[in-house]
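All protein chains but one are shown at their positions in the complex.
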Amino acid sequence: MDWHQLWEITSAPDNIPIVAMLFLIPFYVWYGLRQALANDRLLAQLEADPQMAKSHHRKIFPWKEGWEREVHTWPYLMRIELLAAIIVTFILMVWSITLNAPLEEPANPNLTMNPAKAPWYFLGLQEMLVYFDPWIAGVLMPTLIIVGLMAIPYLDANPLGNGYYTFRQRKFAILAFCFGFIVLWVSMIIIGTFIRGPGWMWFWPGQTWDHNRLVFEVNRDLHEVGLFSWIPGIHSVVGKILFGAIVVGAYYAAAGWLIHKLCTATEFNRKIFGRMSLIQYLTLQFFLTTMLALPVKMLARLLFRIKYVWVTPWFNT
Amino acid sequence: MPNPPPVEPDPITSKSLSGPVLVSSLLLIVSLVWALYDEFYGLRPWKNYQSRFRALYSSYLQKLRGQQAEEEEKIRASEGYKKLEEQWRAAREAIAPRESEIRAEQNLTERQLAVLTDLLPTARGLVTSLIYKLETAEGASAKAKLQREVEEAKKGPFRARVPQKDDTLKDVNFTYDELISEYNRLRERKAALASQISELYARANRVQKQLDEYLSERLAGPRASDVERLQSSAKRFNVEIRQIHVLSTPTFGVPETVLVDRCQSCHIGMDANLVPPTVTLTKAALGVDGSTDAPFTTHPNPDLLKIHDPKRFGCSPCHGGNGRATTSVVKGHGRHKYWLWPLFYRENFDAGCQQCHARDLVLEHAPTLTAGKELFRLRGCMGCHRFQGFDDEDEQLRAVQQEILQQEKIRRENELEIARSNEKGDAAATNEEAQRWYRRAQRLQADNNRIDASLEQLERRSQGLLREWKKIGPNLKEVRLKLRKEWIPVWLENPHTWRPTTKMPRFRLDRDEIEALSAFLWQSGIRERIPQQPRGNPVRGKELFETRGCMGCHAVGETGGTFAANLSRLGEKANYDYIVRWIHNPRERTLPYCPYEKRDLTAEDYRKKGLPFVFGPENSRCPNDGHELQIQQMTVMPNLRLTWEEARDIASYLMTLRQENPDSYPAAPFMNDPKLKERGRFLVRHYGCAGCHEIAGYEEEGRIGTELTNEGSKPIERLDFALLTEKAKRGILPDGSQSPRGKWYDHKGFFENKLGNPATYDQGKVKEPLERLRMPTPNLRPDEIKGLTTMLLGSMDPTIPEQFRYRPSGPQKDIQDGWWIVAKYNCVGCHQLRATEPSVLMTLPRYQDPDWKEQLPPPLVGAGARLNPDWMQQFLENPALSESQLDRNGVRTYLRARMPTFNFSPDEIRKLVRFFQALSSQPLPYVPPKVEPLTERERILARQLFTHPAAPCLKCHMTGEPAHDRTATAPNFLTARERLKPAWTERWLLDPGRIQPGTGMPTGLFRREGDRWIFSGPTPAGFRDYRGDHSDLLVRYMFTFTPEEQRLLLGRMPASPGSGSGEPQGKK
Partner (left out) sequence: MKRTHILTIVLLALLAVVAACKKEAETPKVEEGPAPAATTAAIDPATAATVSGKVVFKGTPPRRNRIRMDAEPNCVALHKEPVYAEEVVVNDNSTLRYVFVYVKEGLGDRSFPTPAQPAVLDQKGCVYMPHVAGIMVNQELHILNSDPTTHNIHPVPVNNRERNVSMPPGAEKLVFTFPREEVLIPVKCNVHPWMKSYIGVLRHPFFAVTGTDGSFTLQGLPPGEYVIEAWHEKYGTTEQKVTLAAKETKTIEFSFTGAGGD
């Protein structure tokens, strides 16, 4: 166990946000869910008593005799926000005093640094380059992510859960988010920071980042693997294209089916599903399946050393 | 209706957050304060340094002022000062009475002048305006009228109340003209008085000046008054960034900033504006001895700063580090991984010099670097590693040959062009046109003539280069003739065990490699016979070896030079006959080498062409293809012009030098095994043996190592620390111990470990034998490693702005070039060239004896002022100064040490002569001054003086009389005319000790009398009424000295057979 190395990485000033993230994200997830579940309990209680539900406007701290029926934003919300603002400012102050931005040596075009890492918030994208053709990882995916995020409000057919934490009423949305953000985005940033060493090789935490390390790893395209390679004509360009198209198509079909199952799993879901227009639903399907493709491909790559599934002269996936 | 009281308070409305808000706001304020502190002090450590310095400095000044004041008192009390002071006072008193009256008059004049100056403008205004009217008036009558008005106006009267001597005011009426004249008179008067005053003071001031000089000349360090001034400035000094800001030489009139160094913000003692050069601050003086955090001293080497004014050069260009950074020591010194030019460590400071002075071999102020470079050359590092300037004769040779081809091409083209032009001319329509063509032809012809000339020079140059081109190691083609067969494998095993001081590094060879190599060398060696030699006399040989000067380069045991091999065990390895030949003439080659055919020519080649098998400087062309041959051994060892007998004696002596019986070496039958030869041939190339040795088939072999010219600026990632990378980054040395310096993942660390043991970076690697790092182990002492590391660290393509680099021309360049030759042939083995550096011989025990001191070869410090360059050139070409009797020194025949023949190339001679002349700032070519011939009378006087018993000249100087010359200790006067420069000779006569400390020539031969030098001993009668300068007389005599004259003198001298203890007895 090479503690020195570990310290080198974690103590690098530009890794502070990520180190902090390690603690903060789990904490807030837990904190948010905790509140959500509390609300859910309350909702249950309210639904049990329609009389009260009507008169009740507080989603948390259920109303009691003698309380105001409503509390105003000012001062009750604002003061908390003020407090938060002060604390954040304080933290930023201390941070900026104790850590100066590391100004590195003049760039030398004949000698690039190794590992060369993107700023932490882009490490996810950089990590994706390992799994996809640059065209997809670098252009397509980011576009989709942005478009997808913009599309969310239009895809969201669920009227409930505005202005208060709830899990029960937004299971699907929350899970989708957790998957997309935490499992994929955050984890990839963390991998990019702590796992990827010289030569973008995979170093387990506590492993020495040795510049001379050599690893033997042959990545194969799917059609070269085992049985597939026996399929006649598969190694021709057309063969590859067709095979890849079929596999990818198959994946989308399967993933689509899976997601459809999820969308129609429960009574509630079905209700929401019912509220969706076809266009909404298809868009949703597209984004979710594509999102799902990422971990699938990652696993394929990490576990079975599959480089490309769909090999074409123009792009590879 | 009243509400029943609530069961519990509302958790939102009832709760107050004032607590947390208060706390966090307090925290915020704290952080704000912290931020401010950080801004003003945390990020500006230099403020603290400066205030500390202020305290220390002023207390030091206080002390200093006390001391200086005392000193001054002492001086003031001294006789000389008192006398001057007396004069000064007298002068002042003399002034007093006269001064007062002048002052009085001055005062009056000024007052009067003031009055008139007030009045004048009105008067002038009035008159001139009228005159203007007059000028511009129309018509005679009007003019006449105005004319009259002007006259009127001029009459005035202009009234003024003029002060008088007796302080009364007197009304005076001036006419205009009077007014003007009076005014002018007063002004002249005023000037006159002023000059009178200054005249009056002149003498007093002169004495005053003398007083000051008297004081400052006798006072070490600054005047107390100056110190006082410093103190006040130290009080007023304000804490601020102190930076050197250097602008580039303007391009298009726009200078740009090339350097900003803020080092002085902490190293504030170096700020010349604050601490003048007269003040020296040491840690001791400031009372911060031993502290490593008090960067307050002045620069330890002020002489260096005189050459490199910090105002022009800043600090970081020499020292490295980040001159702009002010936030912390580490940042400023650039000792972090993001700054590529960190401050050089103390022991490697000289590296800074190398950046600009890479072409200088000797730097007076950089001993470590100089040592390093010398070592680099001596150990033959450039045999494998190209380093610009080191042993680049082969490259030059190629360049010259290219140039020749070039020129010949142009020449041919011109030929054709000439022909064409002439034809055109012949066929031209008009004469003018024809002439144009002919002229063109003529011009081109002129060009070609020039080219012919330059070609001829280039030819000579390429010949010369072939001669200059040396190898560090011996010629291995002749192993069969030179060496004992069994010795070779023993040597290859590990040269250092056999001869610890050898240049040959240890190649970490496996047994089979050793066998293959020795087999190849043995079998590829030439098989010619060399003449058998009878035995000589070892005892005489020893004497000769120790006195002829061999020890300037060679050592036996501990004593002797380190330039060439230590011969302690020569007897074990060498073949007598070969050694004899070698000593007699090391340049003698068994077979000439033809660079064109790339092989050694044999007698066979010559016979085929029906030529006698002789080659040498005269016939140095290849019989087959007429190309220039390599007719010399490629060694720097010179020819000492010894007789065969002497050579035999020395050789016999050397053969007696053994430690163990050579017959005890294990037999080496494998060396005749042809099967091994091929492997050997391969290995020779693999290990780059040909870099240092002449080896059959590898004469043109290139260098196998990396070029080191810019090694210092190689990115750290390109230095292969291999498996030691992580260790280096964590300060663990290859042997697992902690490095005292901490992390050594930097150039310094890399070089030091590599030089210590080149195999270091193979540590832990699994490699095939041939893949291992090839660099052999050089067996260096720590200080040697330091030197080389320093050199390499500084060897970068400098980030320093162009304007700082040292690119000398003219004399400076000559000096630069000269040192390379001096080092190449180790002139300093026998001659002293730098006042601070004794020659090797001077350090040998034998030459500590006062008598033997006179046997030392002449020091060459300032030789340029002494020697006539033309003579110098002849001498360097043939130090015997004679075609017939070579077995002697040209000038000092009495010296046992022998000035050898180096077979310099013309270019080398040129460089050397220029070098010496430049060192003494003598212009070239040399135009000897006219020496005025002696009158008959003077000649007689000179003779008398020369032969006078009181004048010992001819007792020490050679007279051409063999018996005497054997014991003489100074050259013959006959040589003076061509050899010496008159001006120097006179300086020499007057005070030799000053020019050459420790010379046998005594000081005080002449004494000053009025404006001339006269002989200090009793002079012959004839001198009574001789008014001339005696030393000058002698010099002129010397420069007109002839053999006849000498014989004549000897006639008058008492016969002097070699007196008793003339022969110096060497102390054992």
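Residue numbering begins at 1 within each chain, and the chains themselves are lettered A and B in the order written.
Keep this in mind: a residue touches a chain if its C-beta (ideal position, glycine included) is under 8 Å from a C-beta of that chain, and two chains touch if they have at least 3 such contacts.
Computed from a prediction, not measured in an experiment: that's the story for all the values here.
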Touching the absent chain in the whole complex: find that residue among B:T122, B:Q738 or B:T1003.
B:T1003
Would you mind spotting which of B:G253, B:G290 or B:P674 touches the chain that isn't drawn?
B:G290
Touch with the missing chain holds, among B:I75, B:I95 or B:C956, for B:C956
Touching the hidden chain in the complete assembly: which of A:M1, A:M52, A:L77 or A:L99 does that?
A:L99
Touch list for chain B against the chain that is not drawn
17, 19-20, 24, 289-293, 328-331, 336, 742, 848, 850-851, 853-854, 949-952, 955-956, 967, 969, 992-993, 997-1005, 1016-1018, 1054-1057, 1059-1062
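Rule of thumb we're sticking to: only the chains that are shown with their structure count from here on.
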Taking each chain's centre as its mean C-alpha position, how far apart are chain A and chain B in Å?
68
For the complex, which residues does chain B have touching chain A?
3-8, 10-13, 17, 20-21, 24-25, 27-28, 31-32, 34-35, 38, 42, 337-340, 715, 717-718, 722-723, 725-726, 730
Given the complex with chain B, which residues does chain A contribute to the contact?
4, 61, 64-68, 71, 76, 79-80, 82-83, 86-87, 89-90, 93-94, 96-97, 102-106, 108, 110-111, 114, 208, 210-212
